[in-house]
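Certain chains of the assembly are absent from this excerpt, and the rest are unmoved.
Think of it as A, B and C in the order they're written, each chain with its own count starting at 1.
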Amino acid sequence: MARVVVDVMLKPEILDPQGQAVQRALPRLGFDGITDVRQGKRFELELEGPVDEAALARIREAAESFLANTVIEDFTVRVEAEGEK
Amino acid sequence: MTIRVGVVTFPGSLDDHDARRAVRIAGAEPIALWHKDKNLQQVDAVVLPGGFSYGDYLRCGAISRFSPVMESVIEQAQAGLPVLGICNGFQILCESHLLPGALTRNDHLHFICRDQKLRIENTSTAWTSDFEPGQEITVPLKNGEGGFVADERTLDMLEAEGRVIARYLDLNPNGSRRDIAGISNAAGNVVGLMPHPEHAVEPLTGPTTEGLPFFTSILKRLVNA
Amino acid sequence: MSLDTVKNALEHPDVEQPFAELGLKPDEYTRIREILGRRPTSSELAMYSVMWSEHCSYKSSKVHLRQFGDKMPENDAMLVGIGENAGVVDVGQGYAVTFKVESHNHPSYVEPYQGAATGIGGIVRDILAMGARPVAVMDPLRFGAAEHPDTRRVLPGVVAGIGGYGNCLGLPNIGGEIVFDPCYQGNPLVNALCVGVMKHEDIHLAQASGAGNLVILYGARTGGDGIGGVSVLASETFDADGPAKRPAVQVGDPFQEKLLIECTLELFREHLVAGIQDLGGAGLSCATSELASAGSGGMRVELDTVPLRDHTLSPEEILMSESQERMCAVVEPAHVARFMEICDKWDVIATVVGEVTEGDRLEIFWHGEQIVDVPPRTVAHEGPVYERPYARPQWQDTLQADAAERLPRPGTADELKAALLDLVASPNLADKSWVTDQYDRYVLGNTVLAQPEDSGMVRIDEETGLGVALATDGNGRFCKLDPYTGAQLALAEAYRNVATTGARPLAVTDCLNFGSPEDPAVMWQFAETTRGLADACQVLGTPVTGGNVSFYNQTGETAIHPTPVVGVLGVIDDVERRTPVGFAEEGQIILLLGD
């Protein structure tokens, strides 16, 4: 069993109201020095078989066509290293 | 004497006007409270209304819980001030840890608006004493994140202490654990409820008027106090 | 790279400009040069190109829409007519109501959720800009075949977007339509209606008057949203690296819009606003030129004061940006401080970006250099007008000859049963609660009728029970068979739906969804539709107070069915006396009216 993580973030040029709301709230809560916040999604996929290039290619395809909306979002796919949380 | 019930407006509150109307129909005086204001104007009770405060952007209620008004609400609720949180208000109460558990995304992932049947499970809280024990009512429900969750121990504790104040009947609209629609704190002065009793106070605009006892309960309790 | 200033345009008159890429025809470009007596700067070119687009200028539809004014029935209720952001009618007891239906078809096909969401956001700001509190929305929708895979992509996104935005704004959804027809497969129709209420004295107009008054931009920061088209200009003004990516899609922020509504209503309440305009399509180009054009003076704008979300934007792009949730107000200097206080209370960013001037020019500056100097009317109100050729298509006869009488009829009980089951199961007739359950119909506590009723109804005065009813209808198949009669049937149906609630139909709004106006057959459908609607409005005594035209709804060469969506507004003196659909109790007598 292996874990693959897909991170999906709004493209930088797209308005991110969620991230902005968090950013505006942080100084009010006493957390300063944070100049920008973007909020995105994180998917953790557990794979049955080995994470070889073929498996990763399929996950990239799933991310492209389904997990992310590439009209407004970018994504990255990576294998989570053993023991990483 | 007139009972004064404060209704807080957060940025993004939507049902604040409706909550004030319900308070008025119940016979109390609604007082508008502003989120930036710590002063609760000596109200006798507080309603945290429904809506999408701060857009519900981080988590529902997560940002509102840090507003100045909540400092006072939290402090006074702990001292016994009756507080009712409806929908977004319930979410704010959980985020504030005045109530246990959390409200999560509906299990079907959609916003849902429907006339919902409930059973009132506890009539000894500040906000439910005007109901008959076991009374079944229908009031509107509308939310996207209304699934009540808590760990098993907390759920057992809520059941054992009679703190589940309302349960969904016929259909569980959002995947709430144990069909929970509303709960109270241990003292019974703080109540959180996912459905909207303030939309069931007039025959013309609501499915029933069965939401009204939530607001008349508080009157009786305060008058008798 | 270099800034294209007015001075530069004079000194370098022969620069070749990408007017065609911006959608301008050669003669339109020539006319701009005539108006200005020189070549336009790139900022001016940007402004003219968006404002003279079909969408903003109504250049193909204007000559037909005039009938709504020419044939307007006598009607005392009309307070503000066609031409403003939305029409306003008197509903009695000192109240006025404003309502309008608009399209957001193309954006909703590209990005269903955001396209539909920003469609709601846009129409709500139109209503707000009239001085009214928005009180309800409706959403007439048309999709391709229910079982088509792309409908699965488009429909859930559109419905979630309308719900996501409308629910978060706190506006009850009191009705709409969902129609499936393969003709909408590559071009769904997402129309959105909003209705707002105000007192007569609160009506506000989009005009900038009074030299010395300040122009305040407030709401969201300006980003690169929806400026795909102008990137041609940007690529000329940017250095070798090229411009940063510009999104073609706008993202809505309903929370920001809710703040904008409450903030704006408080500004109105304190009488701080002399003129106001929402920023919709064409953004600042539209708001500044329309305000200046409708007012008595000119306007001077310092464009570099506009708060930005993206600091790489060029002045041309700032002028064209369609960033959502922004408004532009004209304010007397004495009121500016209080104006800013109220914006601050609602955490709304507000910036003085310019002022009303004595002259009659719209002048825009960028770090002190003049980049725009135009007569605002030529941008906003005196754009090109076309008498497009139109002709009844030859296939119309064949189509009409293929009459319903030729279809087989169910003969036996079993066939009847099967036909009935087919009807009941058809997506167009089946229960719509799977959609309407995703919309809040209770918020604000004044919804008297909503789904499954044929009209929505909201109370506008809690003391007296005064209320309004609204219905929208449209049938593209009828209109394809006969656009003149089809439009009238749509009006008649909406009118009946309102009347049967007990409300008195008062006024009409319409969204005219058609194919390309450059196709004479489509133009004929359009001409027939407007003629039919104007004639019927005259007969029924209900004026058209405003609406929207959406052309170029087609896939390749194939246009959608001509689809006018007609909204009727009615007034009821006491909502207690409304008549819901359905049998109320046993023993009631059933009557059939009409034949």
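In this section, a residue touches a chain if its C-beta (ideal position, glycine included) is under 8 Å from a C-beta of that chain, and two chains touch if they have at least 3 such contacts.
Just so it is clear, the structure is predicted and the values come from calculations on it, not from any experiment.
Undergrad: Counting the whole structure file, what are the per-label copy numbers?
TA: A x2, B x1, C x1
Keep in mind that, in the parts below, only the chains that are shown with their structure count from here on.
Undergrad: Looking at which chains touch which, would you call it a line, ring, star, complete or other?
TA: The chain contacts form a complete graph, every chain touching every other.
Undergrad: Hey, how far is the Cα centre of chain A from the one of chain B, in Å?
TA: Inter-chain centre distance comes to 34 Å.
Undergrad: Could you pull out the residues of chain B that touch at least 2 other chains?
TA: In chain B, residues 54-55, 57 touch at least two other chains, as defined above.
Undergrad: Please list all residues of chain A that touch 2 or more other chains.
TA: Chain A, residues with two or more chain partners: 17, 21.
Undergrad: Contact residues on chain C for chain B in the complex?
TA: By the definition above, chain C touches chain B via 160, 163-164, 167-170, 253-256, 258-259, 345-347, 436-448, 459, 462, 575-576.
Undergrad: Sort out for me which residues of chain B touch chain A in the complex.
TA: Spelled out, the residues of chain B in touch with chain A are 54-55, 57-58, 63, 66.
Undergrad: Quick one: which bits of chain B touch chain C in the complex? Just the residue numbers, please.
TA: 11-12, 14-15, 17-18, 21, 36, 50-52, 54-57, 110-114, 140, 142, 144, 196, 198-199, 202, 204-206
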